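Read through the structure below, which is laid out as structure tokens, and then see the notes.
One protein chain is absent from this view; the other protein chains keep their places.
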Amino acid sequence: MAIFPLIVLMTDYGLADPFSGILKGVISRIAPEVVMIDLTHEIPHGDILRGAINLWQARPYFPRGTIFLCVVDPGVGTTRRGILVNSGGYSFIGPDNGLFTFIYEIDFQIRELYNPAYFLPITSATFHGRDIFAPVAAYVARGIPSEELGPLITNPTRIPLPRLDCPTMGVLQGECLFADRFGNMLTSLGKFQDNRESLVFTPWISVRPPLAAANKYLVKNLYLHLQNGRRLSWVNTFAAIPEGDCAFLVGSSGLIEIVANQQSATNLLGLGAGETVILKSEGDQDGKILDPGRISS
Amino acid sequence: MAIFPLIVLMTDYGLADPFSGILKGVISRIAPEVVMIDLTHEIPHGDILRGAINLWQARPYFPRGTIFLCVVDPGVGTTRRGILVNSGGYSFIGPDNGLFTFIYEIDFQIRELYNPAYFLPITSATFHGRDIFAPVAAYVARGIPSEELGPLITNPTRIPLPRLDCPTMGVLQGECLFADRFGNMLTSLGKFQDNRESLVFTPWISVRPPLAAANKYLVKNLYLHLQNGRRLSWVNTFAAIPEGDCAFLVGSSGLIEIVANQQSATNLLGLGAGETVILKSEGDQDGKILDPGRISS
Partner (left out) sequence: MAIFPLIVLMTDYGLADPFSGILKGVISRIAPEVVMIDLTHEIPHGDILRGAINLWQARPYFPRGTIFLCVVDPGVGTTRRGILVNSGGYSFIGPDNGLFTFIYEIDFQIRELYNPAYFLPITSATFHGRDIFAPVAAYVARGIPSEELGPLITNPTRIPLPRLDCPTMGVLQGECLFADRFGNMLTSLGKFQDNRESLVFTPWISVRPPLAAANKYLVKNLYLHLQNGRRLSWVNTFAAIPEGDCAFLVGSSGLIEIVANQQSATNLLGLGAGETVILKSEGDQDGKILDPGRISS
């Protein structure tokens, strides 16, 4: 059995430069037995929202105890804090700029990285990943007590939540977030669990009451309305979409995605981040977003 | 000594999204001691042929017992099967869509992935890499018996073989396959073992009789004819090619490649996948594709 927790790396350093490799060198010097896994180093430069969502998507699939070393850090060298977050059985290390907005769970605890004994001896103003976050991650993997690192803080920086709203019963309104490598456009509508004939809805971010209170809806017979007037149908698989056409489905993280078949829906539809999307249940007999009172479980 | 087999990952997920990292998280939860190596995650979206050839190129260089987790899967969520292939001392896990066409050896055995006990508890319709193939790979690495996974099948899907033909003695006809990152265009002509003065030919895919039966030819004094009328000479190294010029050589997998010196031959010549290439032995005294009867070994 592995005795040390994994360190998972997520940065916007890219892979063309030696930066991600250097993080691993620093960790190897301090904790040579630790296994490291790359989540991605291709977060677009400074795109905190994307990093925050990718982290939210990935976290449940890693073993408890995993340490996420996350660096999307446009404010490097300024007074923005470095932090260690313990939440949901995982640890997260990186800048306090909202990158961890979506991983705070009920029991979270945050410490400012304050103790230079766990940094490299010389810290640059431009590469805290190497000089502060990587060594701290390595020491955390080695089991140093969190309180050694710095004081507890309770006011972490959060980024604005993507829009997710229920303007009227039967309607969910959200926005386009970003396109993945396949050109699938993720939206803020979710998360849904696809039971093939219906969808179970559990807001992944706070929404207006009473949605937030009710928290569970069964929905079916749905259409997705785009800002440009297009209406998309629901499919279960990419292969079900005719060539050149687009549709929506419940993506692998439970968020509604706008997709095509072996093509980029984002390009086909000319979609951009921030555009409004509206999910509507249509047709009287066939279903709608049901009244929360009708949910049994 | 490592007690667990390697898991080698090959996908078309790219590195911009967290997908490849999530596969590793899933594996780490089930088999934390297993070492994982990325073959590539940059197979072009849905390009099964390229994945199949890259797998054929890479496999011999990995230790026996290695498990290849391969996901190029445009039909994800449809009725296409998931399979485990045992062939030549290696295991391959992925969709049954032809991705394994070139690795079936005499002793191969295939099982359909049928038993959900080895999948994640909830399986999405769009990310079987995460929900089915990665956990199965981890359980195979842990040594669960193959028969636990599902029934034997004998009719795996195969992709059409690239053209490789011998229209007349002394002539081999094939096609352009794809360009690598350097702009070298791989062809279906091979494989050849380059003994500097001659080439030993062993078809890497089935060819017309009597080529298939004879199976070995010594060839020299060769020229490669392109579809556009250009004729290329044979070189041994990139450095031997004058700037701006192109030539062919026996690539590192034994396939004929069209190459330039520090430039992209594919761009210089405007080559495209599927274009015909003809290898001809020219000149009476100097050699030709020899009659199989003359091979001694």
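When the chains are written out, they are named A and B in that same order, and each has its own residue count from 1.
One rule holds in what follows: a residue touches a chain if its C-beta (ideal position, glycine included) is under 8 Å from a C-beta of that chain, and two chains touch if they have at least 3 such contacts.
What you see is a predicted model; the values in this text were computed from it and never measured.
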item	value
Displayed chains contacting the withheld chain	A, B
Positions on chain A where the hidden chain makes contact	13-18, 20-22, 24-26, 28-29, 32-33, 36, 45-46, 74-78, 122, 124-127, 130-131
Those residues of chain B which, in the complete complex, touch the missing chain	1-2, 6, 8, 10, 15, 35, 37-42, 54, 57-58, 61-63, 66, 180-182, 193-194, 236-240, 249-252, 261-262
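Basically, only the chains that are shown with their structure count from here on.
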item	value
Fitting chain A to chain B on CA atoms, where both chains share a sequence, rotation angle to nearest 5 degrees	120
